[in-house]
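Missing here: one protein chain of the complex. Every other protein chain is in place.
Now for subunit A:
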Amino acid sequence: MGKGCWLLLVGVILSCKIPGVCLKLRWKRKNEPAPLQPATQQLQLLLQQKQQQQLDQSPPKGAGKWRKKLLTVFVLLGILTSIWLFWHLNQKIILRREHTLANMCDERARMLQDQFNVSMNHVHALAILVSTFHHGKHPSAIDQKTFGEYTERTAFERPLTSGVAYALKVLHSEREQFEKQHGWTIKKMETEDQTLVQDCLTENLDPAPIKDEYAPVIFSQETVSHIVSIDMMSGQQDLENILRARATGKGVLTSPFKLLKSNHLGVVLTFAVYNKDLPPDAIPEQRTEATVGYLGASYDVPSLVEKLLHQLASKQTIVVNVYDTTNASAPISMYGTDITDTGLLHVSSLDFGDPLRKHEMHCRFKQKPPLPWMAINASVGVLVITLLVGHIFHAAICRIAKVENDCREMMELKARAEAADVAKSQFLATVSHEIRTPMNGVLGMLKMLMDTDLDAIQRDYAETAHASGKDLISLINEVLDQAKIESGRLELEDVPFDLRNLLDSILSLSSDKSNDKGIESAVYVSDRVPEVVVGDPGRFRQIITNLVGNSIKFTQDKGHIFVSVHLVDEMKGTSDVGDKVLQQGLNLVQDMSSKTYNTLSGFPVVDRWRSWENFKMLNGKDAKDDPEKIRLLVTVEDTGVGIRLDAQDQIFTPFVQADSSTSRHYGGTGIGLSISKHLVELMHGEIGFVSEPGVGSTFSFTGAFGKGEVSSLDSKWKQYDPVVSEFQGLGALIIDNRSIRAEVTKYHLRRLGISVDITSSLESACTYVSSFFTTSAFAHLAMILIDKDVWNQETVLQLRSLLEQHRKNCKLNVSTNLPKIFLLGTSMSPVERSKLKTSGFVDNVLMKPLRLSVLIACFQEALGGTKGKVRGKKMSTLGSLLREKRILVVDDNKVNRRVAEGALKKYGAIVTCVERGHDALNKLKPPHTFDACFMDLQMPEMDGFEATRQIRSAESEVNEKLASGEASIEMYGNVSHWHIPILAMTADVIQATYEKCLKCGMDDYVSKPFEEEQLYLAVARFFESGL
């Protein structure tokens, strides 16, 4: 287990060492140059490095590496700590163990020694006793019996001795006498070598051989009585002992040997007994001389030690061995079992009082040391904690690195997205510019064409082409704006516009297609809808164009497309619907059984009321009712293929078409309806539809608009104004078998102020005409409009003759008062039309869809006289607007300046030119006589924005003075409020520039180079009122 741990540690260290070394090297390398630079320079260097790194696109990697290195260092430190901890704790444990062992061992040794010494002292005392009472007294006071008794009784004082005996020194000369005296012979020991085990039966022993002297035992303790009469000098060990004892006068010890009889390992302590007191410095010869006997005591070492150990606690824990180490190379074991190596060993020396003999006590623990669990646990704990923390940090670092990586990627993507965004807007700007340029050519040429001598039809064509071109440009702008819808940045304009004209132009744009397909298209606006509404005409047009475009696309060469506009309020109460077109929509459901339907073209249509039945606005859920706002309901009805029921749910989802084959059959991207929906929502409206496959679809939407003042518009209407007044009060008869279609025609005629009567057939028309001949109403009847469906040459001839007759009857002037006859047709070739015209059946043919400009042109031509009036009116208007006006032109480019001057002068203006913004400031300081200022935007020193700002601030200063009465009006040219119209001249007419112009106080802008119409529109705002 322990080895395994170590291996693991070593493995970990090795695996960490290599990166660690690298780490150190890099540390050094990185740190080396740093101290060379001062702090600021270092900072700059760091910044540069940072930038450089950013260029290299790998800044966080360095940081991540540092963190990893730190982590590695941390883990290494942790591992080293745990190793050190293990070693330290283990060392401590071992030390404590050694200490314990040493303490125990020394204690035991000391005790043994003490007890041994005590016993020795007693033996010494016994020797003195013998000397005193045996040799000092005559006759001796001690005999065997006394000695035995006494020693037995004092044995408690010598617990370590197994027995004591006294041997007398007997010379050979005295042997005989001695033997006689005691009645036994001196015996010798069985073998000289006492280390061998001896049997000890005195009777069996041989008498001692003749020697110089003998030491036969005369007294002995009971325990060793068997040695009485044995010559101690016959044993090798005892002999040496005796000789040494009497020479030194101290107690001496034998080396351990088996004791007689008991066979225990033991040592014998011998004291010499002298007959007189010897001085401590007596020489050995003197001592030998004085020796009379020897007292010996045998120590039974094993039992001795055993006894001792018994007295001590914890004897179980250690093993004790006692050795005689007099001969160092071959120690003799005195106590103890065989040695098992348990690691630790403590040796304590024993001093038993014999300087020649050396004894040692060896102590060992019984058990091998247990594993140092505490150290292992602690170090493993530290290691585990380190690794865990390391793991956590590693995970965190990885996470940080990942996040940083992601962040960098995001930054990169963001940068790319931003770049793409910039590129996109640049692209759009360029493209719009590039498209505008050729379109300007087209429009300019058309404009020029329109300035030439054209008849009304040609003029209409040219105007339509011009209008289409303009629509194309505005459509391009719309496409550019489309992205704005998605990003929610689209804002609706609030400008007054003529709804009816707008619808006319939409229809005329799509009339080519619908006429090609033979579809009849018509527009109807309820009387209750005001002439001018305030809203976003572009967006409104976009929605309707889209819906109408869809209708044309999905309607196949039959039927009609009908656009109608009503007020939402008209729908609210179905019971009292005043509008006839609406009524017919209602009646439709009831008339289903009749063969032809009462619709525009006679084909069945879906119930349009169902298309708006879910609108909140209609159901009154939308409570807020702003009196300033009007809500329009626009319906686009067609007789197309309809939308499959299962596809109706997702018709407003972008890029989804009803059928995957739709785009193949009909083309388109499928985004139109979704855009329309967004736009309608921006107009606070709702969009809905009802569709039946095979019958057709009706789309309806509502929108909130403001009420506009008629005068706020300087539209086409103005251009026609004198013409329109010409038609005022005329009467017309419409002959049409479909009442709804007649209603539409009536609507258009009413716009011109013509009063209308309707009949459903030519026959009834004849009766109508004849019945009215006499009335004054007939005098006003200027035109008869006949629909193609009821056209019948003979009846028309009849009608004509009827009229001729009437004229003759009344003897009226030939040139006047005869009602003109017009034919209303949907799809007729020019040849057909001219044939009809030349044959004299009709005065002119009107092509549907009807629109105001066509009607006016046709009527003018037919009713005669006023042709050509329209032309050039605008020119003169612009001329009259600008005539004698003092205008300041500010432009740094002299070519531009000259051109602007020339253009304005052409319209009769008095032009002053300045070159710089400062000059303009001086010129326009009130009071001045200028009526307007055209300002270039980009100029050196002071640009147009700044110049305008300063002019405005100067003006407001003056105005304040005037208001507070500080300055009299006379001082400032009798003008109570100074505000000179400033118009920006700019080449890029984008919305942002326009907004910036307005922000700094400009009134409007004109595109550079001047475009006549735009110039007119811009200037008209300021000068018209003054006309």
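Convention: contacts are C-beta pairs under 8 Å (C-beta built on N, C-alpha and C of every residue); 3 or more make two chains touch, one makes a residue touch a chain; residues count from 1.
One rule holds for everything that comes next: contacts and distances are computed from a predicted model.
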item	value
Protein name (UniProt record) of the chain left out of view, among "Histidine-containing phosphotransfer protein", "Serine/threonine-protein phosphatase with EF-hands", "ALA-interacting subunit" or "Mic1 domain-containing protein"	"Histidine-containing phosphotransfer protein"
Contacting the left-out chain in the complete assembly, out of A:I283, A:M448 or A:L797	A:M448
From A:A903, A:L983 or A:A1018, residue that would touch the chain that is not displayed	A:A903
Option from A:N893, A:T912 or A:S956 whose C-beta touches the chain left out	A:N893
In subunit A, positions touching the absent partner	437, 440-441, 444-445, 448, 892-896, 898-900, 902-903, 905-906, 938, 940, 987, 1008-1010
